[in-house]
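Note that one protein chain is taken out, while the other chains of the complex remain in position.
Showing chain A:
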Amino acid sequence: MTAFLVVLVIILFGVAVWQMAKIFQMSKTKPASDNDDIASDKDNRVNGYLMLMFVLFIYAIAIVSFWKWSDVLLPKSASEHGVEIDQLWLISMVLIFVVGIITQWLLHYFAFKYSGKKGQRATFFADNDKLEFIWTIIPVIVLAGLIIYGLFTWTDIMNVDTDDDPMVIELYAYQFDWRARYSGEDNALGKANVRLIEGVNQLGVDGSDPYAQDDIVVNELHLPVGRKILFKMRSQDVLHSAYMPHFRAQMNCVPGMITQFSFTPTVTTEEMRQDEEVVAKVTKINKIRREKSLDLAKNGEEPLETYEFDYLLLCNKICGTNHYNMQMKIIVESQEDYDAWIAEQATMKEVLKKEEESK
């Protein structure tokens, strides 16, 4: 595949060079004009044709990209609001593609059609209020529509309604890993501050705070499907960004303040693994990994593990040397599975007590 693409690019490059050589030749054989370095009629004609070819190239690269690479895109949204975002995304994309296709065509087609010839007279056309008005008012109307649609979506996503009784979970970022703190039965997080970090109390939770007693700190995020989650983000050192692409969710983690983002997961990990697009993507990735493993085997190295789909929480704000390797697994599961899992985790009270005893 890679080889094919490289070959394709090299061929295209070859074609380009060949075209260049042609231009060179054509311009060399032309009769001498006033100055060789000012475009002649022949230059205008050749470049006019190339302009037309260029707009076709732009279309082609768009089509080829979609044809070859639409399978790398994110699968369907796994959260409630994500569906709205995808809808708005689709509308915006259609709009910009229509505008893009038309304007690029006009630009390059005019360049081709009106390429200069001796004796051709340009039209003195300096102003037209009606035209200016039309292409001011059309963007105004279209953008007004987009702005209103976008702002309703945005407000819906960002304004958390506490009446929904969302489950509160803290996402805690540090160089270069994540922790999640569940608020436990009282659904309220205990106070925390980096000044209280000590020993196993990695998140600086205030052990004397009654709300903190049932908090649960883990390094894998389990979410019950269909339950609204309110994430509270904190950072220990530098800026990080909690990016959960499959849920269309992202919020920066800022040292010194608590940020928040809320969403309702709607598709369990198991369901997502069965999703057609995800199956295709995983198959493709595993094929690549098998090929790589073969290479590794030749050098006597361990083969790569077979990949299985999982939701990910990624760091998406440059945070240091290992920024590229800062992620946490997210598992969306049924309420029962979630309950069973959370019951097994130690609460803050138990953890602190245990440490006390070991001293």
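The rule is simple: a contact is a pair of C-beta atoms (placed from the backbone, for glycine too) under 8 Å apart; a residue touches a chain by one contact, two chains touch by 3 or more; residues count from 1.
Here is the rule we use: contacts and distances are computed from a predicted model.
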Unshown chain, UniProt name, "Cytochrome c oxidase subunit I", "ATP-binding protein", "sn-glycerol-3-phosphate transport system permease protein UgpE" or "Beta-lactamase"?
"Cytochrome c oxidase subunit I"
In the whole complex, of A:Val99, A:Val200 or A:Ala297, the residue touching the missing chain would be A:Val99
Among A:Ala111, A:Met167, A:Ala188 or A:Val279, which residue is in contact with the omitted chain in the full complex?
A:Ala111
Among listed residues A:Met167, A:Ala188 or A:Ile288, the absent chain is touched only by A:Ile288
